[in-house]
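There's a structure below that I have some questions on.
One chain of protein is taken out of this complex; the other chains stay put.
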Amino acid sequence: MKSQARIPTGRISDPGYPRASNPEYTRHHPRWYRRRMPIFWWLRKLAYTKFILRELTSQPVMYVTLFLLGKMWVLSRGPEAYETFIQWLSHPALLAFHALVLAGLLFHTVTWLNLTPKALVLRVAGRKIPGWAIVGAHYGAWLGLSGAIFWILAGR
Amino acid sequence: MPDTVKLEVFRYRPEGEGAPVYETFEVPYRDEWMVLDALNHIKDHQDGTLSYRWACRMGVCGSCGMTVNGEPVLTCATYLEPFLPGPIRVEPLHGFPVIRDLVGDLEDFVEKLQRVKPWIIREEEKPTSEGEYLQTPEEMDAYKRYSMCINCMLCYAACPIYELEPGFIGPAAIALAQRYNLDSRDEGARERHEVLAEHEGVWSCTFVGECSIVCPKDVDPAGAIQRYKVDATLDFFRSLVTPGRSP
Partner (left out) sequence: MRRARDPFFWGLFSGGGMLTALLLPALFLVTAITAPMGWFGMTGYEEWATLAGHPLTRAGLLLVAFLAFFHAAHRFRYTLYDGLQLYHLDALISIVTYGVAAVLTVLAAALLILVV
């Protein structure tokens, strides 16, 4: 604790009242201090970093869409082209990169589905459907559609 | 438990140094003390010039919001205990210009709040003789959550978009607009739409979601904003397929 000697009161009559040493200061007129947002503001808090990572999943989404179209194009070029494409995809470096892309996609899916109850407020027979039910239904749809895709593309 | 704890307090004295400094104060530690109690101890026993706002000490007036160790909180509802052993850094709320020490200038919020007309708008008032406007519990439930807002502005301080784009109308003002939009007695949704449908209305929001996390009253402004976006978007696409209907 500081010494108990004399506590400045903040009154203008107080001899300890801060005297204006700043020439630009005018008494009784606000002279604001404005903080500038740093360019790396998204590192300030974990929540902001997560937010920017979530927003950057736009890039994996973009890549995967182009990849699917690319695969369609390769398929139109005949069996040899497809064979080369498959060999290329089996390269460990590309597989590792694609695992990373998949992780980005999953982050997009999980963050997107978790936020659905914020945007959707549904009522059935006058009763509000609880948030967990909305999230649950979306996860159910995700699992169902993923299962269907697996069944069609890899199940036979 | 320690006998004392150190607080690093943001000091801005416009007549003095010009730039803000952090001043360290050592205050007695008590289990039952809130951060506000420690600030009051500094003001009463160490430096009476320390400036900050507070009133009710019970989490309803919404005036003692500050940034404590980086998080916007009501200092009257935040114990010292979780921050031990300290030091505890106390700063003004982010996003608002600082007038002095821990006091922010809130004019901008007050002006924006008025712009969304947070009151019941009726095209025609019914005469008192016809009695009150009745509401079912479900009708009240539709807006009740948003009516809990105490204008403490923690949501603005948590919102990086408000700090980046000061024109953004902001979380609490939109939640309060929705509080009236969703009220069965209200007929002012179109008037508020004028403000909310601007780019600096709901569309500046990128759903960081922190406003709802820091809200001491569980108002969920982020949810209010996303719901408004969904409704406005559905209205827009419906107006495309239904000629003669304006969004």
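Some notes on this structure:
Each chain gets a letter, A and B, in the order it is written, and its residues are counted from 1.
The definition used in the following text is that a contact is a pair of C-beta atoms (placed from the backbone, for glycine too) under 8 Å apart; a residue touches a chain by one contact, two chains touch by 3 or more.
Bear in mind the structure is a predicted one, so any value in this text is a computation, not a measurement.
Remark: the residues of chain A touching the chain excluded from display are 37, 39, 42, 52, 55-59, 61-62, 64-69, 71-73, 75-76, 79, 82-83, 86-87, 89-90, 95, 98-99, 101-102, 105-106, 108-109, 112-113, 119, 138, 141-142, 145-146, 149-150, 152-156.
For chain B, the list of residues touching the undisplayed chain reads 160-161, 164-165, 197, 199, 203, 206, 229-230, 232-233, 235-237, 247.
Operating definition for what follows: only the chains that are shown with their structure count from here on.
Inter-chain centre distance (chain A to chain B, centres taken as mean C-alpha positions): 23 Å.
Interface residues of chain A, counted against chain B in their complex, comprise 1-2, 4, 7-10, 17-22, 24-25, 27, 30-35, 37, 41-42, 44-45, 47-48, 51, 55, 115, 117-121, 126, 128.
Residues of chain B that touch chain A in their complex: 4, 12-20, 25-28, 44-49, 51, 70, 94, 97-99, 105, 138, 141, 160, 163-164, 206-210, 212-213, 220, 222-223, 226-227, 229-230.
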